[in-house]
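Excluded from the complex is one protein chain; the other protein chains are retained at their positions.
And now, subunit A:
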Amino acid sequence: MSSRIEILNAGGYRSDGRRQYELRTIAIDFSPQGSNPDGSATISHGLTQVSVSVYGPREAKMRSQTFHDRANINIELSIAPFSAGERRRRGKGDKRILELTQTLKSTFEPVIQTSLYPRAQIDIYVQVLQQDGGLLQACINATTLALVNAGIPMLDLVCAVTGGVHSTSALLDLTQLEENDLPNVTIAVMPRSGKIALVSMETRLHVDRFEEIFRLAGEAGTVIHSEMKRAVKEKTAKLVDAMQLGKGSAAPNAENDY
């Protein structure tokens, strides 16, 4: 089926009308999901939508899971059965889910400053609502935002993006359709420090192409970073406004404190 669809046409447009390096629309929502989380975020990259809630740092349910010198990070991920094109139920023990969870955990463990919270636990619940390619990328970005929203100290924001190659031209932020056909790699960067948090590849990619994609993904990471920062700042500004409102006119000079 997909062979009939042109991944990149002669005019340089992709199947959904984007250019080679164009990202899909990013929508960020910080409204609380589920039951009173400490922080939550929903991000959509086009039609892929992931919602994350963060609880903690808090006392661990099971003492045996805690560490004496740092916080334990517990990530649980569930995929809604109606999220993909074809209905499929994935249980908790599903290999794909376990793998995604493990990848997320190893991405965020070095970034979160866990040593500030010894013997505590940080619970991160990821709910995949819609999938249209770039699942890991959306999970990572949503988790970053939820952690920020929860006020958990991190070394940097982790911004992930998927890249792929069609013959010799690199594409960014692949949809499901492109992901099925192209060799692709997901790269998570920390733009401020310029470090790489994750490189994940499930397909074979020619080594000559890797460098180009790697560089492009790093650049796209900074774009996503600025988008995230804008959303966080907007949210914080709203909070500050709300606080000012609560104070009333009693403290007009408080504005400068923030």
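Everything below uses one rule, namely that contacts are C-beta pairs under 8 Å (C-beta built on N, C-alpha and C of every residue); 3 or more make two chains touch, one makes a residue touch a chain; residues count from 1.
The criterion applied here is as follows: contacts and distances are computed from a predicted model.
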item	value
Omitted chain (choose from "LSM complex subunit LSM3", "Metaxin-2", "Ribosomal RNA-processing protein 42" or "Cytochrome c oxidase subunit Vb") - UniProt protein name	"Ribosomal RNA-processing protein 42"
Chain not shown: contacting residue from A:S78, A:S169 or A:T222	A:S78
Sites on subunit A contacted by the missing partner chain, in the whole complex	31-37, 47, 53, 55, 61, 76-78, 80-87, 89, 92, 123, 125, 127, 129-132
